[in-house]
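For this depiction, one protein chain was excluded, whereas all remaining protein chains were kept in their positions.
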Amino acid sequence: MTSGISKADVVHVARLARLNLAPDEVAAHQEQLSRILDLVGAMDDDRLAQMPAMAHTQDLVNVLREDVAVPGLPREMLLRSAPDVEGEFFRIPKILGEPE
Amino acid sequence: MTDGILTLDAGALSAAVRSGEVTAVEAVEAYLAQVAVQEPEVDAFLSLDADAAIAAAEAVDRARASGAALGPLAGVPVAFKDNLCTTAFPTTAASKILEGWVPPYNATVVDRVLAAGAIAIGKTNLDEFAMGSSTENSGYKITRNPHDLDRVPGGSSGGSAAVIASRMALLALGSDTGGSIRQPASLSGIVGLKPTYGRVSRYGLLAYASSLDQIGPMAATVKDAALMAEVIFGHDPMDATSLRAPIPALVNALMEGVTSFRVGLVSDLLEVASPAVASAVGRAAATLAQLGAKVETISIPELALGLPAYYVVAPAEASSNLARYDGVRYGFRGNGETAEEMMVASRSEGFGDEVKRRIMLGTYALSAGYYDAFYLRAQRVRSLVRTAFQEAYSRFDLLLSPTSPTTAFKIGERSEDPVEMYRSDVCTIPSNLSGDPAISVPFGDEDGLPIGVQLMGPALSEERLLRAAFALESARAEEGER
Partner (left out) sequence: MTQWEAVIGLEVHTELKTATKLFCGCPNAFGFEPNTSVCPVCLGLPGSLPVLNAKAVELAIRVGSALSSRVQASQFHRKNYFYPDMPKDYQISQYDVPVNAGGAVVLRSGKVVGIVRAHLEEDTGKLVHKGGDGRIGGADYSLIDYNRSGVPLLEIVSEPDISSAEEAKEYVSELRAILVATGASDGRMEEGSLRVDANVSVRPVGSTELRTRVEIKNVNSLRSLGRAIGYEVERQISEYESGGSILQQTRHFDEASGKTLPLRAKEEANDYRYFPEPDLPPIAPLQAEIDRIVGELPLLPAGRRVRLFGLMPGASSDQVEVAVTEEVWPYVVAGIEIGVAPELVLARAANELAALVGNAGFLTPERFAEVVALEERFSPSQVKLLLKEAVSFDGTVDELVAKVGLSSSGAEDVRAMVGEVVEANPEEWRRFVAGDAKVAGFLLGQVMRKFGKAISGAQAKAALEELARGAAGL
């Protein structure tokens, strides 16, 4: 499979990933991603259709935790490494729009 | 005795500290002196804390004086890859987006190593978020290969490899997602073990690709690696993918030899190696045969699909794992009028090029319309690779291959071409895809540049891998003496 990626695709993907690319970066990413997609597009084998999609390497199942409370972290410790706080809260610039 | 401290392996040093022959402070000072000489050239550490190391050593000595039992790593200087959470050092994953971030908790492995009495010297450099094979992608600095300062130490655990190779610490931890412990071990002439997925808790490891990441020991000798493995293996309730398998007595098993082993020499991976590397692997095969193993060649063509599958699965998971670096709760925040703009600015300015490339690649592979062709297909390849391995392991106890197709390459040589760089991992990736353990052990060199050979085995076969690696290491040592 040859998988050239368009400039529009690059811009779209960057947007989904919350990355801002300068125009020259778009071009560079387009070139490199196209080459990488050529590399990864080479997954061909007759048996693939019969192979289950494998998400985990171990056959673990039902790994559960008892519903017992354990102490968390002191608030000061968490807020200390925050870029911006107000009182007891994390603070961020204004939000436009609701989550998707 | 103190003069010889740097010649002791971890087991011997810790025994000397336990018996009082050497104090932990003496041990740490000897290593700090080594750091003072080597670090300016090698640049392996992202953070170092000599005072804290001395203070920790004093605590070990006090514990001994008070009659407390000391752990198996008492007084042993260790270094942690900087993608492992530590409360005593900043943890950055070599990314500007986490500059100065000090985690409020220790990774489980860090706690275990410290509880065993080891002394943390510092945190080691890596490719940003472990994405790379040369440690050139660090957001902070380039680490050099102690065997040739113009060359890379490999990556992504290049800092840890260089620290061990230049003896700035006796043991180190690395993480291995596609070969990031084994490939730098090979290029830097040390031992690196990637355990079975789930053997070592990932709690506190900054995730790159969660279904592939595994923490493992890096050490100068097989025995040291085995000792570290015993300390860090074992179930952790904080990691749902952590295994409950019992921990074998790895150090004690090392001498048991390879007589009964059936070893498969993987021809497909030999073909991608340079002549010098291929010939070293050939000699390793011959050595194992001499030691009583039954060695045969095997072809596993499915392994060729590992590289493309890895460069889909790993970036896909990474695109999700790295979403949280958004400037809201911790780490670097860029400027923006709105939350959205702030997040975009934080990520665009905070991440380096390779990280952005993999995030974009992974986002693309998971996005509507491409999911089946890339992500789903890669997951099927994982099954195919695992099935092929299972088939091979039904006939062989171990598989032998190169670790890296080449010896250490020059700084800058491959950094302009991501695809060329990606090919560095072709031999190591398959074991990550299947979740099986593998080890790299030094076996010869080419013009002074170390060559590592890789032993791979089925799940939970670390004891076998370490025995075979120990046999190869011992044979080399004898050869050297002759």
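Note that the chains take the letters A and B in the order they are written out, and that residue 1 is the start of every chain.
We adopt the following convention: a residue touches a chain if its C-beta (ideal position, glycine included) is under 8 Å from a C-beta of that chain, and two chains touch if they have at least 3 such contacts.
Predicted, not measured: the structure shown is a model, and the values here were computed from it.
Under the touch definition stated at the start, the shown chains contacted by the missing one in the entire complex are A, B. Touch with the chain that is not drawn comes from one residue among B:6, B:142, B:323 or B:419, which is B:323.
Interface note: of B:15, B:52 or B:238, the residue touching the hidden chain in the full complex is B:238.
Within the set B:13, B:27, B:98 or B:345, the residue that contacts the chain not displayed is B:98. Mapped onto subunit B, the interface with the missing chain covers residues 84-85, 91, 93, 98, 101, 103-105, 107, 202-207, 209-211, 237-241, 316-317, 319-320, 323-326, 328-330, 339-340, 343, 363, 366-368, 371, 375.
One chain of the complex is left out; on subunit A, the residues touching it are 12, 15-16, 18, 55-56, 58, 60-70, 72-73, 75, 78-79, 86-100.
To be clear about the criterion, only the chains that are shown with their structure count from here on.
By the touch criterion stated above, subunit B contacts subunit A in their complex at residues 101-102, 104-105, 197-198, 211, 237, 240-241, 243, 302, 305, 307-309, 311-312, 319, 323, 326-333, 336-345, 347-348, 351, 356-357, 359-361, 363-365, 367, 373-374, 376-384, 386-387, 418-419, 422, 433-435, 459. Those residues of subunit A that touch subunit B in the complex are listed here as 1, 5, 9-10, 13-14, 16-21, 29, 32-33, 35-37, 39-45, 47-49, 51-58, 60, 63, 65, 73, 77-78, 81-84, 90, 92-96.
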